[in-house]
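Here is the structure we will look at.
Yeah, one chain of the complex is gone here, protein chain that is, but the others are all in their spots.
Lettered A and B in written order, each chain numbered from 1.
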C-alpha cells in the first residue's frame, strides 16, 4: 500500500492536470463568447438590410401597380 | 516537511477552488447554449424573410418584363 506521502503526490498531479484542463476549457468558452458577440453584430446588420430591402421592394411594388394601371 | 493533515488541507482548498471554477464555467456554457438557440431562431426568421423577398423580387421582375414588352 502507498503511504500518505505517495498518495498525496499522485492526487496532487491529478489536481494539476485538472486545473490545466479547466483553464483551457475556460479559454475556449471565452472565445465562444466573443464569437457570440460577433454573430449578434452580424445579425443586427442582417435585420437592417432585410428591413431596408422589404421597404424598397414594397415601394417598387407600388410603382409597378401605378405603371400597370396607367 | 508538511504532515499529511496539512497537505490534505492545502489540496482540499485547491479542489474547492477548482470545483467553483468548473461550476462557473458550466454556467457560462449553459448561457452560450441558450444564446445558440436564440441565434438558431433568428436564423429561421432570416431564411423565411430572404425566401419571401426572393419570391416578391422574382414576381416584380416578371411584371417589369411584361411592362417593357407592352
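FYI, a contact is a pair of C-beta atoms (placed from the backbone, for glycine too) under 8 Å apart; a residue touches a chain by one contact, two chains touch by 3 or more.
Every value quoted in this text rests on a predicted model; they were computed, and no experiment measured them.
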| item | value |
| --- | --- |
| Absent chain, residues of subunit A that touch it | 4, 7-8, 11, 14-15, 18, 21-22, 25, 28-29, 32, 35, 39, 42, 46, 49-50, 53, 56-57, 60, 63-64, 67 |
| On subunit B, residues whose C-beta touches the chain left out of the figure | 4-5, 8, 11-12, 15, 18-19, 22, 25-26, 29, 32-33, 36, 39-40, 43, 46, 50, 53-54, 57, 60-61, 64, 67-68 |
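The criterion applied here is as follows: only the chains that are shown with their structure count from here on.
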| item | value |
| --- | --- |
| Subunit A onto subunit B, rotation angle from CA fit, given as a multiple of 5 degrees | 120 |
| Centre-of-Cα separation between subunit B and subunit A, whole angstrom | 5 |
